[in-house]
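Could you have a look at this structure, given as structure tokens, before my questions?
Shown here: the complex without one of its protein chains, the others still in place.
Each chain gets a letter, A, B and C, in the order it is written, and its residues are counted from 1.
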Amino acid sequence: MSEISAGRVAIPPLSADRWDDARFDAERAKILATWPTGADIDLADAAAFHKKRAPLTNVPRKRAWAKETGNVLIQPYGGVTTLAGQTELIRYLAEEGGADIVPTTIDSQTRNLKFAAAEEALRASERQGAELMNGFPIVNHGVAKTRQLVQAVEVPVEMRIGTVFPQLAVETGFAGGMSSVTAGPIYYTAHYSRDTSFAETISNWQYVFRLIGRYAELGVPIGLQIHGIGTSTPFPNTLLGACCVLETLMAAAQGARSFSIDARLMGNMVQDVAGVRAIREVAEDYVCRRFGYHDAMITMDRKSWSGRYPEDIARAYGIVCYNAFTGMLAGANEFIANSVQEGVGIPVKETNADTLKAIRQVVGMMRGQQAMLQAEPVENETRLMKLEMSAILDAVLDLGKGDPARATELGFRYGLIDIPFAASRQCKNEVMVARDAEGAVRYLDPGKIPVPREVLAYHRDCLDKREAARRRKIDYQTIVDDIFSISRGILVID
Amino acid sequence: MSEISAGRVAIPPLSADRWDDARFDAERAKILATWPTGADIDLADAAAFHKKRAPLTNVPRKRAWAKETGNVLIQPYGGVTTLAGQTELIRYLAEEGGADIVPTTIDSQTRNLKFAAAEEALRASERQGAELMNGFPIVNHGVAKTRQLVQAVEVPVEMRIGTVFPQLAVETGFAGGMSSVTAGPIYYTAHYSRDTSFAETISNWQYVFRLIGRYAELGVPIGLQIHGIGTSTPFPNTLLGACCVLETLMAAAQGARSFSIDARLMGNMVQDVAGVRAIREVAEDYVCRRFGYHDAMITMDRKSWSGRYPEDIARAYGIVCYNAFTGMLAGANEFIANSVQEGVGIPVKETNADTLKAIRQVVGMMRGQQAMLQAEPVENETRLMKLEMSAILDAVLDLGKGDPARATELGFRYGLIDIPFAASRQCKNEVMVARDAEGAVRYLDPGKIPVPREVLAYHRDCLDKREAARRRKIDYQTIVDDIFSISRGILVID
Amino acid sequence: MSSDPSPGKGTIVTGVIGDDVHVIGIRLMEYALRLNGFSVVSLGPLAQKKEFIDAAIETAADALFISSLNGHAELHIPGLRDACVEAGIGNILIYAGGQLTIRRPDWEEVRKRFVDELGLDRIYPPNVSPDEPIRDLERDIRARRAGKSTKGAS
Partner (left out) sequence: MSSDPSPGKGTIVTGVIGDDVHVIGIRLMEYALRLNGFSVVSLGPLAQKKEFIDAAIETAADALFISSLNGHAELHIPGLRDACVEAGIGNILIYAGGQLTIRRPDWEEVRKRFVDELGLDRIYPPNVSPDEPIRDLERDIRARRAGKSTKGAS
């Protein structure tokens, strides 16, 4: 028997049924005794701690808020060994990177219950002032230090742990104020273990799901990010979707209600966009309707490509932005963001934060633009643009008697062609444009440009919609805002 | 009269008609005499120099090759003062950045005919070993040095010069082996001058267009990148398109035939995609059909956002990549790439090259994916994915008698759910997948997964198309290639 | 060259100096100056030293607002203060903004060069919003009219 099986407990017959309290309590006593820090964990005290904190430091509440308001959340990866290091990291990611939810990735010794070895590596890290492990050994740190960590930021913390033995680490995380964890049994059996059976992993994760049920009973919502399955090589997102539904159903049976469900970038736009949409619909259908968890909240998060990355950071920006682009097209609610140093090693905090900024820029530019998924708006816009160009060209060529040089000179002289903010006095500068609510550029005043009536009416209509939406006229300040909007990261600042 | 008018020449009545040789030759003698280096310019010698070089060091030939083969070209911006500096820059951009065409941006003293002042700044730069100007003062460098520059790389060089007085600089560039220049009279009057009339700028640029005609007569194709018009604030791409047609018509009248026409990113996807398509169609219609230049070659280049950029480099990656996606969606043939330091200042060569790599990654991932523009493929893929997930879920839930935990265990045990490359022995590992020709992930062998017949047939069909296209079976090596493809920058390596 | 009537709060000559055509920033600056009650004399892009000085004399301007983005400020701004002195308006306020250098040396170095060495009154980095120079300008003009010199700040 390999050392990692040390923490195993006996497994009752497999079923998704809700655990009775006796089973959970008995199990719990055993779990908390597996390492000294377990003694500090108290459910009532933990619930009280959660309730003292601001509502939006709670993951499920933040996800619900974002879903309602149409905000798209961004969460990086990140975990280092020491408390000081991890505190500095999540603070930096929140404050400099603008992360909406910060992660705490747990190291792989802890994931495999090697708490003694973790203790040694943690102490060595503290002594040497180095971060020697691949994550935060949360069990060794214990509840009090985890609370210090969580209180260092104003955004919620999600615990990230790929393991078939999650119980004590998750107990510590929740008692320490973390309000969500990455799950669950299918993904972690397939990719984070070798010999562990599904029955065993399911039981271990049912413990976590039931613990979430207990917190819910005490008035504290705790979330789950559901992974389903998926290799880090190309695979069909349908397999991931089907497994996400199974994991969600198992978690809901124990009392969990907040689910952020993964869809992963594979690279083909059509399939990747369809993936997010199809998984959302199937999950809502099975979870909320067929299995009757009407009060379950489901949001979709888009994980980036999770296979091998280039070592070149510039190229990795391409992948990361491509993921943001197709995720936005698909209507994802959240991005889980591999850093552009993914192919290099555990990222330095600056680069990790930079990655979030690049994603934020794409999100900011695409917010509210969903029309791309339908062919019709593109066809219509193309038609109108051709109509307008022909009208301008025909008018000026007419004026120039078919000579493009004379047409140019006269066209500008009479303002049939005109442009805002020209350096030249040869341009009339009578035309004024502004963005519509989706950021498309529209004529506010065409000056003397012979824009066809149909086009102008369409443009006016689009601008009216923006004015109506923000209940404010489009004025000079709006034009100035539209000039700066891209450099500020949001296409339409209203 | 301001100093910049010093170089003006008398203007015959405005018309787009082809200049007669006498007018051109007379004009030419005057132009070449405006600065000593003009004496070294000889058309026959220049044509011979061009002809000695490899075909793909010529811009029009490179653009034609790319259009035929479906390759998408990438060209950065860049110009520094000294020969050594500019040589190092374009070599780096070509070799490290993988630029398909390299630029030589001309400084603004030269653009305004202040050759004496440029001489001073050039000498000061050489003395101090610093790059004191905002571009390459090509007239002061002269033909011989320009040839040294051009021969330093194996890719073609495009001269980038926004000016109403292009003649001597362009003469030097072409004689020096550059085979394309950015044009033309409308854009440069509107945005690069204050008092200059359209008639004057048109005449000055007709000189350049006629010079290109002369090179064509000597068997040397020279290209133009056509800007049309456009402020660096939001404006309708239709105005740009209409002006591009006028500039192209004026150039074609003098004998130019290779046109790379701009469309600019404004930020709204629908409009930006429609822009490239509409401008291409209108330009082909007017230039090739209505005005009868059947042998004109038109390609579309996408210029990125040309207004204010963020100073933050990470956010600028977001803009640059967003431009690449929407340009690819629209079918652009070339990207003219502002660097991610655009908002900071003239970029260092490393960052400039990095920008190209990020774009290349997006281009590599999107090559051959155009289907996104139609709603139908997305709808169809969504439908098939839902069908498949329901089939899997229904089958395993059936097996587990409605219990998702038992369903999970039995589903994996019997291989109804399966995944390639799992760590766990609980997974059958019988399923095999591969990408299709557009990079979508398809079942090569579903193992025992209950994939509906319709879905499987569709997948098989997609894979057949890939096999047919590359005339090679999909084997284990293909699966390995598909694992590495994203990290190598091309979604489907065939 | 277009000028506004009311010289009450002050008259400002604006323009983009030398071989530079980047006109968008100074247009926004002009708009803000007008909004704040200043009289603006606008030269636009490609404005030469002499044009600034002639316009200033002609309109008895309180200040020159020089914009430069294309990296050639160093080739066009030296000698401007001396030319003002020669023309008898040596005391005029001179502000510059935009992007005064190629790349981005330390701001203190840039300030030293343009303010201490070249005799400008104030310079601003690229991301400045119009409010800040306008506040400074109001203060400087008040001080000038009260007879005090302000050089060296910002």
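As a convention for this text, a contact is a pair of C-beta atoms (placed from the backbone, for glycine too) under 8 Å apart; a residue touches a chain by one contact, two chains touch by 3 or more.
All of these numbers come straight from a predicted model, not from anything done at the bench.
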Among the chains presented, those that the missing one touches: A, B
Chain not shown: contacting residue from A:37, A:57, A:87 or A:112: A:112
Residue among A:30, A:51, A:123 or A:194 that touches the chain left out of view: A:194
Residue of A:346, A:375 or A:480 touching the missing chain in the full complex: A:346
Residues of subunit A (touch criterion as defined above) contacting the omitted chain: 2-4, 108-109, 111-112, 114, 117, 121, 131-134, 162, 191-194, 231-233, 307, 311, 344-346, 348
In subunit B, positions touching the absent partner: 421-423, 425, 476, 480, 483
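The rule is simple: only the chains that are shown with their structure count from here on.
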Farthest chain relative to subunit B (centres taken as mean CA coordinates): C
Distance from the mean Cα position of subunit C to that of subunit A, given in whole angstrom: 46
Whole-Å separation of chain centres (CA-atom averages), subunit A against subunit B: 31
For subunit B paired with subunit C, centre-to-centre distance based on mean C-alpha positions, whole Å: 39
Contacts with 2+ other chains: residues of subunit B: 191-194, 231-233, 307
Of all residues in subunit C, the ones touching two or more other chains: 21, 24, 44-46
